[in-house]
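Here the complex is missing one protein chain, while the rest keep their positions.
Entry: chain A
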């Protein structure tokens, strides 16, 4: 059972929930950028949320199915065709041998997830199928790749129709953040500015990190190399704000001023260059 990659699209890859337990080796966690959307895609075809899915970014791939399988697409809004006929997101559908799926363009949000019943069974390295070079042989899908998927036994699941994708979550520009380990070193005025200013996403945004366009002067000294996580917001001496994402390195030397909530990482994963964001400070519940 496999899916052939006719055109790989802009930045398409296979991802699951990533690698845990390998940060001690300096290996990034990786995994789907938007865990919520990927989870819904999996649930729609009757998988657990942890199965490997295809993550596509802005300009999706063209794929040809080599067998019959059950597929679901989850994203905010996109132009997708199956054998040149328009197809709706969020509804599981069966495909036949030879069918061609084109994820032409993501028109709202940034990432769209494709799940197949049983999940992708591509190369597994360090307990995960998440593509990340050099842990896996490639970081992205390539033209003519044959992606192995689980065998489909024809059990189309109708029972999953009730699964709801809460698209309204993504309307917000508010990123909920906890104070980071170096937050207290910021002068009060700067804290105020960080929490009221509207920021925009710069062109430097990838699976590793989203850098913001606006710079804020600061006199924070750099720190001794420290642990960082996906969702850690680094503040550089040059005034840049860098929000680490799923492929982030495991340690870093810039002050860590915020830590995004899991939901905010998912939200940010659907933002693109030019989109506005604001930070909303949250305290840990007592």
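Following the convention adopted for this analysis, a contact is a pair of C-beta atoms (placed from the backbone, for glycine too) under 8 Å apart; a residue touches a chain by one contact, two chains touch by 3 or more; residues count from 1.
Here is the rule we use: contacts and distances are computed from a predicted model.
The unshown chain of the complex is recorded in UniProt as "Kinase A inhibitor", chosen from "Succinate dehydrogenase hydrophobic membrane anchor protein", "3-isopropylmalate dehydratase small subunit", "NADH-quinone oxidoreductase subunit J" or "Kinase A inhibitor". The chain not shown here is touched by just one of A:98, A:192 or A:227, and that residue is A:227. Note that of A:135, A:149, A:167 or A:186, the residue touching the chain absent from this view is A:135. Looking at chain A, the residues touching the absent chain are 20-28, 125-126, 134-135, 178, 180-181, 223-227, 229, 231-232, 249-251, 256, 259-262, 284-286.
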